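Okay, here's the structure, questions in a sec.
Heads up, one of the protein chains got dropped from this complex, but the rest are sitting where they should.
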Amino acid sequence: VTGSTPYSTIALLSDLGRADESVGVLHAIARDIAAHAAVIDVTHDIAVDDVRAGSLALARATAYLPGEVIVVAAVDCESQRLVAVQVAGGRGVLIGPDNGLLAPGVAVAGGADRAIVLSNTDYHLDSPGAVFAVRDVLMPAAAHLCNGVPLDALGMPIDPAVLLPGTVPIPRHDAESSGLICEVMSVNRRGDVQLNASPDDLAGWVASTVSVETPASERGGRVAHVVKRTGDLRPGAIGIIVDAHGMCALVANRRSAAEEMGVVVGDMVILAPGDDDVPSVVSTPVTFTR
Amino acid sequence: VTGSTPYSTIALLSDLGRADESVGVLHAIARDIAAHAAVIDVTHDIAVDDVRAGSLALARATAYLPGEVIVVAAVDCESQRLVAVQVAGGRGVLIGPDNGLLAPGVAVAGGADRAIVLSNTDYHLDSPGAVFAVRDVLMPAAAHLCNGVPLDALGMPIDPAVLLPGTVPIPRHDAESSGLICEVMSVNRRGDVQLNASPDDLAGWVASTVSVETPASERGGRVAHVVKRTGDLRPGAIGIIVDAHGMCALVANRRSAAEEMGVVVGDMVILAPGDDDVPSVVSTPVTFTR
Partner (left out) sequence: VTGSTPYSTIALLSDLGRADESVGVLHAIARDIAAHAAVIDVTHDIAVDDVRAGSLALARATAYLPGEVIVVAAVDCESQRLVAVQVAGGRGVLIGPDNGLLAPGVAVAGGADRAIVLSNTDYHLDSPGAVFAVRDVLMPAAAHLCNGVPLDALGMPIDPAVLLPGTVPIPRHDAESSGLICEVMSVNRRGDVQLNASPDDLAGWVASTVSVETPASERGGRVAHVVKRTGDLRPGAIGIIVDAHGMCALVANRRSAAEEMGVVVGDMVILAPGDDDVPSVVSTPVTFTR
């Protein structure tokens, strides 16, 4: 009986940018249909059609969302089936295209309870031309849910198990080199390089450094010092930390590690336990556990 | 008796950008004067002083605004008369400079009921220096209207007929070539090229393609396939669709049509009925009606 849940917050994520009126129109639609709902902009600067980047940003944000929330995520919606996925016993609903965008967020929220295809056009807005999915279908659906319209009313139920899974890669161990083959997931405004490796992937590595091989590096790679905080690094050093999202990240102190190492999102990065002859910058070794 | 209308939403559009605190200050002023009003950012990334781009974004957004709304639009305000224009029997008021910025939005809303010049300084904020129109005059006016101050109290009535009209050009038929001479109105983040032509302007064109001449194209121009959705185009093709705003747009599938055709906002584009020998990418011809 989630239909009676008083959803009160809509969290928006898209690749629309803010240069034109599109995002403003989404806010206006929410205000028009469900004036009581608060609308939070997660981000609108996902690169056009970059489903993976959108899914990562959504997954990272999901843990911080309030209860009774509808998430509207819109990246590469055209020609996609549009769905709503209920999570957390009805405390949240994620709405978007069935292209993997929602999957990591759904996983963070504990998995899908149930899902529907947004096929009921009674809850769509008419377009004067081509359908603009987020404006004509996704956002109206979110607003109607906030008004107490039951999820079931929005369309046909589907088995959540058939939803397209996410495309976030997992790191793999390289049998030959005993290294961990990772990928650059994102680079933030500071130039920190977030990898797809969790501290668990590096469990048992006891050296105070990690060797980092990048597409741009010479064989053998660069030394990254294992530190707790970027601020613990000495000038000129590259570090590896468990970042604020709980993932391994390459960092530099008041410099861009991404720029310095010449890596961009999607690059392969190979980590290997360091050679302890390299003097550590911190007195006590840090072990890779949260 | 619009003074008693409980305006509850302020929609903001400007060329202020978000790099400094200006937009935040506008939100703070609204919160200070009329705490119950919700403020929606339509966009603040209109190019500096680009009245036409601002007026287009405003017109496109207007149809989606909620009722009981005040629109504050601020592009090229300096040395301009500042006005408030009531529309839709008092369900909305548009506030901004009398430089044509508001005109297309007013037209979309059904025309002006009445207008005033914001001359009553009792409702202005004092500036420590030069007047900053949107901060000192427009936003305070909007907030006071939300508090129930009658429109008439904000200044002197003027005849809405004397307000400066908008500058959105209309396409014209070229007698010589039987083509339609259009202009590029806007280019969105995907690189779709919105023209100032509506489907009605192309009524009766029955070919499955349209010839498109641009400043960069050879005489004869490029072939655009008439399709309903960008996704119907085959790789490499340029299409022409009725876009989500109900206007004709040149598009490409997962590429920027603007970049590929070398066109920017303001460019002249000449459309002409295509030569049907060109094989269509869709099996059923699309006719240019909404």
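As written, the chain order gives the labels A and B, with residue 1 at the start of each chain.
The definition used in the following text is that a contact is a pair of C-beta atoms (placed from the backbone, for glycine too) under 8 Å apart; a residue touches a chain by one contact, two chains touch by 3 or more.
Quantities reported herein were computed from a predicted structural model and do not represent experimental measurements.
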item	value
Full-complex contact with the absent chain, from B:S127, B:N147 or B:S177	B:S127
Residue of A:M156, A:I170, A:V206 or A:A244 touching the missing chain in the full complex	A:A244
Positions on chain B where the hidden chain makes contact	15-25, 27-29, 31-32, 35, 48-49, 78-79, 127-132, 135-136
Where the unshown chain meets chain A, residue by residue	8-9, 11, 13, 18, 38, 40-45, 57-58, 60-61, 64-67, 186, 188-190, 199, 228-231, 241-247, 254, 290
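Keep in mind that, in the parts below, only the chains that are shown with their structure count from here on.
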item	value
Distance from chain B to chain A - Cα centre to Cα centre, in angstrom	33
